[in-house]
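Data block below; observations after.
Note that one protein chain of the assembly has been removed; the remaining protein chains are unaltered in position.
Chains here go by letter, A, B and C, matching the order in which they are written, and residues are numbered from 1 within each.
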Amino acid sequence: MEARTPGRDGLGDLIGLEYLETGPEEVRARLGVTDDIRQPVGLVHGGVFAAMAESMCSAATWLGVREDGMAAMGQSNNATFIRAITEGHVNALARPRHRGRTTWVWDVEITDDDDRLCALVRMTVAVRPVR
Amino acid sequence: MEARTPGRDGLGDLIGLEYLETGPEEVRARLGVTDDIRQPVGLVHGGVFAAMAESMCSAATWLGVREDGMAAMGQSNNATFIRAITEGHVNALARPRHRGRTTWVWDVEITDDDDRLCALVRMTVAVRPVR
Amino acid sequence: MEARTPGRDGLGDLIGLEYLETGPEEVRARLGVTDDIRQPVGLVHGGVFAAMAESMCSAATWLGVREDGMAAMGQSNNATFIRAITEGHVNALARPRHRGRTTWVWDVEITDDDDRLCALVRMTVAVRPVR
Partner (left out) sequence: MEARTPGRDGLGDLIGLEYLETGPEEVRARLGVTDDIRQPVGLVHGGVFAAMAESMCSAATWLGVREDGMAAMGQSNNATFIRAITEGHVNALARPRHRGRTTWVWDVEITDDDDRLCALVRMTVAVRPVR
């Protein structure tokens, strides 16, 4: 996806975000768990889940609206933490729930390598004319 | 605060989180804007705001409950984005709104160097007995 | 469901909430649109979507935990509004995403009579020992 975005996703790179699929109906990405993304007691930092969702949904919305001369910018990011991840990968699957003229709404599921649900993130991305 | 936490905050370090104050009624922290935390069009990545709030509120809750043999773990992180930050610092001020037996609730305000409100984050941190 | 709950759901009755299905994997309910639940410009009031989700998820969690001597109480209710409803029914489908020892997490979809998605509500319900 990098080649199609206007620039570098610095935070995505920092946390090791790797895209696996970027279709219109779902976006899949993952990253490997290292000490760089663990919080002090060894669990993956909750900000990682929020950051993955933010990168994935903003980029995918932008891909969907840029041909109409529109830009995409995160408006809200609501993460609910369900189960800690301590090793392996953080796997994220994002699906659009609404593609409106002024906002897109996404649901992101975060799972561990045993396919257990670890977090849910709901992202609203604002769609606005490029200034 | 590092010396008092059980370990390293990897993501906090990655994004350059620096604590300015860690009192019981407010926690202040900031980080400098670099390309590492900008998203593709040059704005600070929304995940940075969520990650700052997560680090600050989880650590501060832990400091408040650890002497009772309790641990603190993020339960939800709801970020609302209001204004983009492109340079200078990301400044965060966290205040506890509720210190309960099973959850603490925090409000975090994110401002730029001109003291303009850029994001609001509401964090709920679960408080549970250390296993 | 009324006969199995400990008392009356006053707000549910006020807005005309009617349960259609109360199984463990999904709960369905609806209500008819009247002026009593429209806001000033004629759309169904957003509080109705939140109230439906709150009633359905709290009751269904309680049904799932009461035999263990536990009570259920709403902890957070996050509603995202997507499309206005002006007539017909407000239809709600709630599915549990997490059934934990201390919290249950639910996703609720609100649709109109043409099966268009009109709102998404994510509810976290706290599970605590009955005092």
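Some points to look at:
Note that in this section a residue touches a chain if its C-beta (ideal position, glycine included) is under 8 Å from a C-beta of that chain, and two chains touch if they have at least 3 such contacts.
All figures in this text were calculated on a predicted structure; none of them were measured in a lab.
When you scan C:Gly23, C:Pro40 or C:Pro129 for touch with the missing chain, the hit is C:Pro40.
Along subunit C, the points of touch with the absent chain fall at residues 5-15, 34-43, 45-48, 50-55, 58-59, 62, 71, 73-81, 84.
Listed for subunit B, the residues touching the missing chain in the whole complex are 78, 80, 82-83, 97-98, 100, 105, 107, 117, 120, 122, 124.
Against the chain not shown here, subunit A presents residues 75-76, 78, 102-103, 124, 126, 128.
Convention: only the chains that are shown with their structure count from here on.
Each chain gets one centre point, the mean of its Cα atoms, and the points for subunit A and subunit B are 19 Å apart. Annotation: 31 Å between the Cα-based centres of subunit B and subunit C.
For subunit B, residues touching at least two other chains, in rising order: 75-76, 78.
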